[in-house]
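Remarks on the structure that follows.
For this depiction, one protein chain was excluded, whereas all remaining protein chains were kept in their positions.
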Amino acid sequence: MCKTDAPQVDEGTRVLKEVTFKILRYNPETDKAPSVKSYTVPVIKGMTVLDGLHWIKENVDSTLAWRSSCRMGVCGSCAMFINGLPRLACNNQIVHLDSDVINIKPLPNYDIIRDLVPDLEGFFQKHRSVKPYLIRKDVEELESPTGEYFQSPEELTNYIQFAYCIKCGLCLAACPTVATDDKYLGPQALAQAWRYIADTRDDGSKEREEEIFSGHGAWRCHFAGACSEVCPKGVDPAFAIQLLKQDIFMKKLRLRKEKSVAQLAPKIEKWERNPNIPNAPEPTVK
Amino acid sequence: MAEEKKFKKNKLGLAGWFAGGRYGAERYAYILHRISGLGILFYFILHIFVTGSRIGGPEEWESTISTFKTPVFKFGEFLVFLAFAYHALNGLRLVLAELGFGLGKPTRPVFPYVNSIRRQRPLFIAVMIVAALIMVFGGADFYLLGN
Partner (left out) sequence: MKESTLWVWHIIAGVVIFVLLGIHMFIMHLDDILVALGIGYHDPISASSVFARSKQAFYMVTYIVLLGAALYHGLYGLRNILFELSLPKAGEKIVNWLFALGGLALFVYGTYVAIAIFTSV
């Protein structure tokens, strides 16, 4: 390792450039409509859009409001419209947006509570309306379980991708049908409906049918695919909805049978010890 | 708790169909599918009445269609032909995709995620190429060969 006479610059805090954050702000107490405010933010290595928002709040304008929590792309709180696409603010580094101007708006297709905070209540109601929980006939087992339901790895792969939804709301912001149709369930609710219908442990397909295949359900999806493009967790809701359509189509034409519902895994009556596994050492604390 | 004031006019509306953001080709393919469908439907309703005039006999028919032999109407018909070529081939892709074919199988999501839109992209390109070929042949017939 050679030491030079040059001044030691800490790569972690060196300012790379300055960008302009143009944020659509709205204060319900004082504003009739949202308006844009600009801030100049210094960018250091690895800085995400969320870090930029924190910098503005700490150094320039403490009235800026948004939702965020985990800052690592798993909670889904910081969904907003950044430079032309709905994105998670914590998942996008400023330098990767390749622009000196960062345009931030609250998520489209949701009411705005304040600044960058969308009203997700309607979103959650649509989710609830598809009954996103396991529905089975053996209610006593559900209430007081005695064992596990058996599910093979193949059966798990059929639906596990759709279970990764973090309810961030980006997909409804991207969907063209949600833009005009208030009653459309949206890609998130429909993908979660498929997640349960495809789950072999679930027996509630008939209960959900009426809501999913109503006039504002799965048939109002036209495979524009914007939802899957913006999903940060690879849930691919467009795929789930097409599988939903395929499933009901095949079932109505009697080309596919109703799935067999997962049953309790058989109890193992006699445990036999594997002789190759050595005994555990004696406890040191008596 | 008092009813909070919210800004309720944040739906993109019809603008969201055309310019909602920087999305991929399939979102705009869907809008073009709708526009072409509306164009064809509009032409079709008129077409029912125009072709219905043949009930008046051959002279009635000839006089009716002579009004439509001008360059403006011919161009309009050509646009309908283009719309049909696009709508039919894109519709073929939609029927396949909405019945779950050509989209692959569900997998465990591993970053970088490849979604079903990417997986059906080859099908999309294929139908667009066939549609373009049909449009070229139609254009040749309309404007280069014969009448």
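Chains here go by letter, A and B, matching the order in which they are written, and residues are numbered from 1 within each.
Everything that follows uses one rule, which is that a residue touches a chain if its C-beta (ideal position, glycine included) is under 8 Å from a C-beta of that chain, and two chains touch if they have at least 3 such contacts.
None of the values given here were measured: they were computed from a predicted structure.
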item	value
Option from A:P108, A:G169 or A:G217 whose C-beta touches the chain left out	A:G217
From B:F18, B:F75 or B:F137, residue that would touch the chain that is not displayed	B:F137
Residues from subunit A at the interface with the omitted partner, ascending	177, 180-184, 209-210, 213-217, 219-220, 248-249, 252
Interface with the undisplayed chain - residues on subunit B	14, 34, 37-38, 40-41, 44-45, 48, 51-52, 54-55, 58-59, 61-62, 65, 77, 81, 84, 88, 91-92, 95, 98, 137-138, 140-142, 145-147
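As a working rule, only the chains that are shown with their structure count from here on.
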item	value
Intercentroid distance (Cα basis), subunit B paired with subunit A, Å	32
Of subunit B, residues touching subunit A in the complex	4-17, 20-24, 26-27, 29-31, 33, 94, 97-100, 103-104, 106-111, 113, 115-117
Contact set on subunit A toward subunit B in their complex	26, 28-29, 33-34, 81, 83-86, 106, 108-113, 118-119, 157-162, 164, 174, 176, 179-180, 182, 198, 222-226, 228-229, 231, 233-236, 238-239, 242-243, 245-246, 249
